[in-house]
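What follows is a single structure, and I will ask about it in a moment.
All protein chains of the complex are present and in place, except for one that has been dropped.
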Amino acid sequence: MAAEPRPALQVDGVTRRFGAVTALADAWLKVPPGEFLTLLGPSGCGKSTLLNLIAGFLEPDQGEIFIDGALVTEVPVWQRGIGMVFQNYALFPHMTVAKNVAYGLAARRVPREEAARRVAEALALVKLTGMEERKPRQLSGGQQQRVALARALVIRPKLLLLDEPFSALDRNLRGAMQVELREIQRSLGIATVFVTHDQGEALSMSDRVAVMSEGRIRQVGTPEAIYRRPADRFVAEFVGDVNRLPARLVAVEGETALVECGACRLSVPAAPLAAAAAGTAVDLFLRPEQIRTAPPGTPGLTEAVVAARAFHGDHADLHCDAPGMAQRLLLRVPGHAAEGPGARLALLPDPSADAVAFPISG
Amino acid sequence: MGKRPFLGWFVTPGALCALGFAAAMAAVLQYAFRAHIPGSLEVGGFTWANFEGMLRPLYATVFLQTVWLCALTAFFSLLLGYPLAHALVHARSTAWKSVLLVVAVTPLFLGEVVRTYSWLTVLGNSGFVNGALLWLGLIDGPIQFMFTRFGVALALVHVTLPVMVIMLAAALSHIDRDYERAAHSLGAGPVRSFLTVTLPLSMPGILAGTGTAFAWTFSAFATPQIIGGGRVNMVSNLVYQLGFSSFNFPFAASLSIVGLALTAAVLGLLRIGTMRLERVGT
Partner (left out) sequence: MTLGPGLRALQVGLRLLVLAIIGFILLPSVVVSIAAFSDRAILTFPPTGFSWRWFEKALTYEDFQQGVRNGAIVMLLASSIALVIGTGAAMAIDRYRFRGRALLQAMLLSPLVVPHFTVGLGFLILAAQIGMARTYTLVVACHVVLVLPFVLRSVTVSLRNLDGRLEQAAASLGASPRRVLFTVTLPLLAPGLAGGWLFAAILSFNEFTASLFVTAQRTQTLPVAMYNYVREYADPSMAALSAIYIAVTALLLVLANRFLGLGRILGVEHGR
């Protein structure tokens, strides 16, 4: 077995409380070199706390943090060798672009000539050559972000931290910057921890995603794994749209379990249902695109009536009412499909559907 | 009424007030160029004599002493005010923040007389400092603080400190904390990040605070009057003496006008400094 490479970041059982509130509870994380890891969760989930703990702006109550194999729990921010891009970039308003980028080099006492060369390289990397003498206020939002990135990268950090860097950009620019950032990150091979509450951003950019809520890391995995095999009810509901249907556990057979919903039987991962006995009621989760429609009367999950239809070009969303269900069901059908409000449908699971089920919680 | 409802109602009283103030200032200006008739409250015709009289060593010295005291006071209240304002803005617990805030601004609302009298009990020959030093056996006889420039400057710093703290704290609280955090993340320790980031960004507050401290010190009357006891005089004391002892209101007015011009010049210079800073910031 090959030796595991030394992780760029390792978080070992870190807990942080603010007064009576536990902002982060027993977090464990390993980021191998070159990986782009995203901390995803709603506001107040602890992702910013974790990022601030990694950066050193906060100290953990328990646990240890290692950067590039070195224990840094007690090391102050300025000696951790990190690069960070802040939400509003925090470009020093009284310094030029070049001075901003050179700031970390000056703090490290890099000789003037080498510093000038590295600043020029960093600005070339983010395509801002020629902007050296501008002040941050004279730059557009996208340009400011590039400067912030160049400033964080020029010091050759062991770890790059990104705190919701796209939230201040408008939608059109955001997509382009995401692609560009990822390209730069990959070409430099620098391990990166990225914080966001935008699940689309998280799924499209990351090598792996850590989904967080209420101070806990709920699941760490590739974007696909997070989407298709959520580990718990929170992850299933937070990442992507999902429908919850009432079902019954039939049997557990090794890794998979069999659940029954309406006239259908589906196999789901057994792990979340380990504690449930056969026959108990469970919640079945199905993505909107994993439900197919059929003429009424076809045996399926349930029957439903279309209440509203929202057209999105390549597809359309159908919001349906089903008897006995408090929540509306969401179906994603091709844009040319004809079902409109009032249509009566039978719903069937897609044969290739990755369904998951969880015990009904209190 | 259109898009500016109540404009007249809003502006007229304020305009009247401004007009009244302008009239008072105009009255001072007018008196400054009038001849003094000894023994009379009436004033004579137009003259430059008041301004010429100011060049006499007695008055010139007081002017220089005033400017020197103002500069000294502004400098030392900046020196003491900055750490306090920094501590106030960066206080972690709200209780500590409230304590700092109330302590810092309470003297502002005590008024000059109470504050100056309090310093009398501290600095007097049988006051707190001398009493403590004598009791400890460190000195044999009282040290003279009263009627000295040091005593006056000390009390003046105490008077201007709250304004300085408020202006500095306002400037510091407007600096986004992320700038400091960014500096730390780039490898700058607390000293470097303070000198290269926080201090330059608080420069407008420093200039505003220094200017205001200068103007306030110039305005001080009770402090030099009581602590200085006639031996450390400032322009304000001279103006009062001339007005209420000699009834030479024209001369008092001309002193006021020159003092006002001086204050305006200092504030103007600081304003230019601030504007230059802001231009640098764009």
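Residue numbering begins at 1 within each chain, and the chains themselves are lettered A and B in the order written.
Following the convention adopted for this analysis, a contact is a pair of C-beta atoms (placed from the backbone, for glycine too) under 8 Å apart; a residue touches a chain by one contact, two chains touch by 3 or more.
Computed from a predicted structure; not experimentally measured.
Across the entire complex, the residue among B:Cys17, B:Ala60, B:Leu195 or B:Met275 in touch with the chain not shown is B:Cys17.
The missing chain lies against chain B, touching residues 1, 4-7, 9-11, 13-15, 17-18, 20-25, 27-28, 31, 41, 80, 83-85, 87-89, 97-98, 100-107, 109-115, 117-122, 124, 126-128, 130-132, 135, 158, 161, 166, 169-170, 173-174, 189-191, 211-212, 215, 218-222, 226, 235-236, 239-240, 243, 249, 252-253, 256, 259-260, 263-264, 267.
The criterion applied here is as follows: only the chains that are shown with their structure count from here on.
Note on chain placement: the centre of chain A and the centre of chain B lie 55 Å apart, centres being C-alpha means.
Per the touch definition, chain A reaches chain B in the complex via residues 55-57, 76-79, 81-84, 86-88, 90-94, 103-104, 107-108, 135, 137-138, 151-152, 155, 161. Contact residues of chain B toward chain A in the complex are 176, 178-179, 181-189, 192-193, 196-197, 200-201, 280-282.
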